[in-house]
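Before anything else, here's the structure in question.
With one protein chain withheld, the remaining protein chains of the complex are depicted in position.
Presenting chain A:
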Amino acid sequence: METTSGSLKPCGQELSPKGAALADDDGSMLKASAAPNKPPPLLASRFAMLTRFHAGYFRISLALSGQALLWRTLSDSSTEPNALRPVARSLPSAAFALLWCLALLTLVALCALYAARCVLRFPAVRAEFRHHVGMNYLFAPWISWLLLLQATPFLRPETPSYHLLWWAFSLPILVLDVKVYGQWFTRGRKFLSMVANPASHMTVIANLVTARAAAKMGWHEGAVAMFAVGAAHYLVLFVTLYQRFLGSDSLPAMLRPVFFLFFAAPSMASLAWCSISMSFDTGCKMLFFLSLFLFASLVSRPTLFKRAMRRFSVAWWAYSFPLTVLALAAAEYAEGVREPAANVLMLALAVLSVIVTLALMVFTAFRTNELLPHDDPFSAATLPTRRTPSS
């Protein structure tokens, strides 16, 4: 492990070294995917990037797929005349199509890179899987695919291809579920009280997204099953994280934006339950209100994110997806409760999520250098001590 990263260090020297903080550096692959007309970097340096590329980069695809789903939901007009619906309907479908294509391209590129990393740098992937923060982002590609599937304009949920794709994306999630959740309560060093951190919400969100897609597909039982698994583990995780047994050192300061996942999970649960029960009932409302409260709680603590905001990194992309999911839940809430206040809330949250995503895209386009990785974030040298050593 160390020799691998050591031998690759000279190749990586072209990049300005900016410290070896865990999981907050990114690859030039992003450059390639975000601006396809630029020439790809050298092959040798590309292989060097593969070591530094990690699953956290899928935050970008998560954000973009979530945005696509939000735009689709907003432009899906209901039959009820609503003062704000024409506004939403006026979103040009061309813009939505562009967004969807961008999301698809990003996702395909990132998946290709990660596949290359699996093939060529398998020990790195294994180390990532064993890391208490990194392993949660292994769910991220599948979540992005499911979100994109739901946002696809030309694919209806009843078609067999939709079903097939759903199975293709859900099976990996199920496998990862069994592995990760089983570890929580059985395996020695990986007890939940030791490894719990806000990124663990990704596992819960994966289950809930699967449940929502299944409900949309019409398969009620599967949807309830996935929801049950997600909800049960969300309960456990919520309690554990609030207890903060280990204090705030389970997550590096640069990854504080991941705290936004705190309110992404209940929003997603609200959406999933709404799809299962076909209406925005009291349970969905309660989950939505809980996520609103957690959002207010985090937003009123800007000092929590001060350190992470000093330097641009891929962790900043963690802001976008939770805001998008919250806006989605607000949209469902506004549709369920036809009140002007709810519509205003939905609009405000939707605008916020769009602005944040756009800002992040601009930042990424102009500061691509800072997304480049400087170190293998999962090498034995840079990892925090809680990780089990790789073979």
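Just so it is clear, a contact is a pair of C-beta atoms (placed from the backbone, for glycine too) under 8 Å apart; a residue touches a chain by one contact, two chains touch by 3 or more; residues count from 1.
The criterion applied here is as follows: contacts and distances are computed from a predicted model.
Peer 1: The chain that is not shown, which UniProt protein name from "S-type anion channel SLAH2", "hydroxymethylglutaryl-CoA lyase", "T-complex protein 1 subunit delta" or "Transcription elongation factor SPT5" does it carry?
Peer 2: In UniProt, the chain excluded from the picture bears the name "S-type anion channel SLAH2".
Peer 1: Touching the left-out chain: which of A:Q243, A:S277 or A:N369?
Peer 2: Hidden-chain contact among the options goes to A:Q243.
Peer 1: If the hidden chain were put back, which of A:M135, A:V195, A:L208 or A:L290 would touch it?
Peer 2: Counting the whole complex, the residue in contact with the absent chain is A:L290.
Peer 1: Can you work out which residue in A:K179, A:R301 or A:R338 touches the chain that's missing from view?
Peer 2: A:R301
Peer 1: If you put the missing chain back, which residues of chain A would it touch?
Peer 2: Per the touch rule, chain A residues meeting the hidden chain are 235, 238-239, 241-245, 247-249, 259, 262, 282, 285-287, 289-290, 292-294, 296-298, 300-301, 304, 337, 339.
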